[in-house]
Structures are given as structure tokens and as C-alpha cells.
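All protein chains but one are shown at their positions in the complex.
Let's look at chain A:
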Amino acid sequence: MTETTLLDVRNLTIDLPRGADRPHAVEDLTFTLERGEILCVVGESGSGKSMTAHAVMGLLPKAVKVSSGGIRHQGTDVLSLPERDQRALRGGRIAMIFQEPMTALNPLMRVGDQIDEVLRYHTALDRAARRARVVELLASVGLPEPDHLRRSYPFRLSGGQRQRVMIAMALAVEPDVLIADEPTTALDVTTQKQILELIRDIQAKRHMGVMFITHDFGVVAEIAHRVAVMQKGRLVEIGAAEEVLNRPKHPYTRQLIAAVPHLIEHREDFTRDRQPVLTAQKVCKTFHIGGGFFTPGRKVVAGDDLSLTIHQGETVGLVGESGSGKSTLGRSIVGLIKPDSGKILFEGVDLLSLSRPAFRPYRRHVQMVFQDPYASLNPRHTVGDIITQGPVAFGEDRHRALDKAKELLTLVGLDASAAERFPHEFSGGQRQRISIARALALEPKLLIADEPVSALDVSVQAQVLDLLEDLRHRLNLSMLFITHDLRIAAQICDTIAVMQKGRIVEIGPAKEVFGNPQHGYTRTLLDAIPGKGWTVPEDVVPVTRRSAALRNSA
């Protein structure tokens, strides 16, 4: 151990309660965190990365116990400290910021008071000095009008501002270790970029050690000095960022990096002279939120003069940040939302002008794949039921429908026997395959995919994207692909429409939008993609994708 070592984790093993899917959350984990470095801990969900952070902070759930090994903070054993000293260490020397800034802040307390609370417990400052310090801290994390903002409640702040408040709170007593547990996962790309810059800035200025937990290799490339890769509770690779990112050794690291969606231009130019399948014309939608008999409530414009065309066999990507109205357009097309005005023409027929019964036959031509594979399948029905319900509703014989469902299950890469099982027996990626099979059961011409991979781990993400890509060639599907991740859009879309605050600000072939963006907002989005300066090393790009790229460029 050297002078500069802040955290020294040795042979740490954390037991899970009996009955969990594996005996240890973390097994024989050894690493150090040095002063002045950002250590990124990367892994997929369930890899034990958050558990490690929680162990350091003494936040482990009751049923979970550290069974062997130790955690030392500048020489003192954290785990054997009495509760009182542990409390002083937590928040005093080691601070933590969480993934979800909305739930990490107390909604009933002004943000200034929440920071003040930390100061009251950990410092001897008097009231006036604490108040000055709160303002100073809020200013140091780049919040505007700190003196005014300190009196706001969390709900008045945006996600990015809340995360800044969290960081200010963590910095209140000048910790030497900052643990950040996926601090940007819940944020939009442009906000993510700002928060990453802030963390990097503060870390450099104060010479802290930062343990940054993430699942995104783009983020790693952006800020890491060193990288630790975890898989199923074990550390599989640790090393300098440059080394791990560009010359990964462990097969799991290589697999993770290969799954990272990246801006590769492998698409042949799509010819737009084919038949248009769906045309949206000047679609507008305003939501009225709240309001009662006397108060007018708030207006949110989710769609303002939206027009786009999807041709036969084309994949149109709808990208934008949260609240930009991209889901509203998708849902309007499948008839879940009724727009205020405009036209949605499917093969020449305006769907919006149709009555409910007249619209029904068109439903089967336009199907949807939903975002959350855990919420989109009815937990009480078998997979077979879930897939056949659509065709049965359209009058197909139940047995015939079930036979077809089994074929579809094999088509999406599952076993036909899956039909008899229930959704909870499947993983997130498998559920998303089921969801795709359900959409395909009605033999649609157009598939609306609303963030179909954003709830999945990267490696699973890549598989589901490959499946969608494969299916659309095989079945000659047209697709509207809604996503917030430009890297994914770049990978599978022919045409990109960029949305901001309910408007399409730029639309065009993917190559042009990414290669030569016209609108300022598109440039901002592209600029905010984490890890854009890093190219995935050639030798880890999967063979299938490389051959696809070759085929398209030839």
C-alpha cells in the first residue's frame, strides 16, 4: 500500500441470502483506489458493482453480509469500525451520489436545508457560515442563482440540476473519496455530458479519488483513468483505461466492448423511391396536465406540426431527449393517443379520420414493441396465450394460432416450448424477444419499436438489435425506431428524424444527419455522445457485423 492509496479493498466476499441465484454477490474482490484518479467499475446488471459500493458505504441490506476480506480507508478498517465512527466516515471522508436524483433527495425539504443538514452533522460551523458554505457549494457545481436556488424544493429542479445538488451535498465536507453509482444513467445525453464534465472538473480540482460505477463503455472512455470490469461478482480485468479500452484481454471485456453500439456507417444508401407505407402530416398534440374547475393546468406540447414518411422496407429512427415527444408520435400511429390535428396516412387511408370499428382492421398492419419487457407482458398469461391473443381477436383458430406462435418463437431465437411457460421465467432480453414475437404474430407491415432495448444490458441489447435487423430484412418490414441513444439509431436506421420539444428539427438519411448535421441541436446531441473520441478496436468487432459492413460498402 502506498501513501496515495485511499481505498484498499482486499479479498472482499459478500454473501447473498440463501435462495438467491448465486451464493456470493461479490467474490474475492481486490482493488485499490488512488488519490487523484477516476476508477470506473463496469459491468452488467447483477455483476455486483453496486453491492461493492454499498459495502464501502456501509449501506448493505440486512440480509447481505460481508463474509471475508476487508475494506481499508487510508489504513483504517472500515468494516470493523463502531457504528459511530462509520457514520463520521460516511459523508465525512467518503461520499456517495446515486443513480436517481429524484429519489435520493428528500422531496419535502428545501435543497439548501438538505445540504445544511450534512454540514450540521459533520462540521462545527455556525448558522451563517453554513449558509455561506451552502451557497458556495451550489455555485461550485455550476447551479445558477445559488442564493435563490437553495430555497427551492427538489421537484422544481430538472434531473440534471438535482444531480448537481446531490454532488454539492456529497462535496459539502470535502471528502477524499467520491463514489458515484451510475450518476448519469437517468439523465439525457446532453445533461450527462455536463455532469461528467463537472465530476471530472471537481475531481481534478480537489484531487479526490472517484469510484465511478457505470455500465456504459462510452462513459468509461470519457472519464476513466483506470477501469475495473466485473462479471457475476468477480473482477475479471483491471488496468489503465487506455489499455482496457484499446487492448482488452479478458473475453468478457471483449464481449462487452464489442456490444457497444458505435457510429459506424455500414448502411448502403436507402432508395426512397419505394412506396410510402405511412405518412404523418402536420400531426399536433398538446397534453393538458393537472388543472381543476378554476385552475387552468399546465400545457405540454408533445407534437407540433410533425410530418414524416416511412417507405416500404425503411427504418426511420426518431431520436431526441426525454419529453421531446417521440413516444407521442409512435403512440399516435398505433392509435393509443389521439392527436389534436393532422393526418396519419397508412397506404393512403387517414387513420385518424376512422371510427373505432373502421380503424380496427388497420391495427394488425401496425404493431408495436414496447420499452419495458417487464411491464409489457401480462404476468398471469402464458407466453403462448400472450402471442396468440392478437390473432385470436382477429378471428383466427386458437390451435392454428398456437402453432404459428411456436414458429414465431423459434424465429425470434427462443425454444418452441417457451409457449407453455410464464413471462417471469424469462430474462429481460428473452422477454423482449417474446414481445417482438407478439408484434409479428399479426403479420404487420409496419413495426413501431419504442425504446425496445433501453431497459437491457449492452450485450443483450446488441443481440436484440441484431434480431430486429435480421427480421426486417427477412420479412421486409418497415420500422419506426424510437430511441434516445444516437449510437443505436446510427447502427440500425436508414433515415433519422431528430426531435426537440415536440418538433422535428432535422430529418434526412442517417449518413447525412450524422455526417453533416445541419441543425444546431443535432450537433449538440452528437457532441454529447459519450466516448465519441474512442473507436472500438478493430479486432473485437464481431464478425457478423463486420461482414455486414463489408457487404454494404461493396
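Quick note on the criterion: contacts are C-beta pairs under 8 Å (C-beta built on N, C-alpha and C of every residue); 3 or more make two chains touch, one makes a residue touch a chain; residues count from 1.
Here is the rule we go by: contacts and distances are computed from a predicted model.
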Complex minus one chain; that chain's UniProt name from "Cyclic pyranopterin monophosphate synthase", "MBL fold metallo-hydrolase", "Rod shape-determining protein MreD" or "ABC transporter permease" is "ABC transporter permease"
Missing-chain contact among A:184, A:371, A:500 or A:522 belongs to A:371
Answer key for A:18, A:338 or A:399 versus the chain not shown reads A:18
For chain A, residues touching the missing partner are 18-23, 61-63, 331, 334-336, 360, 363-364, 366-368, 370-372, 375-381, 389-390, 393-394, 435, 438, 441-442
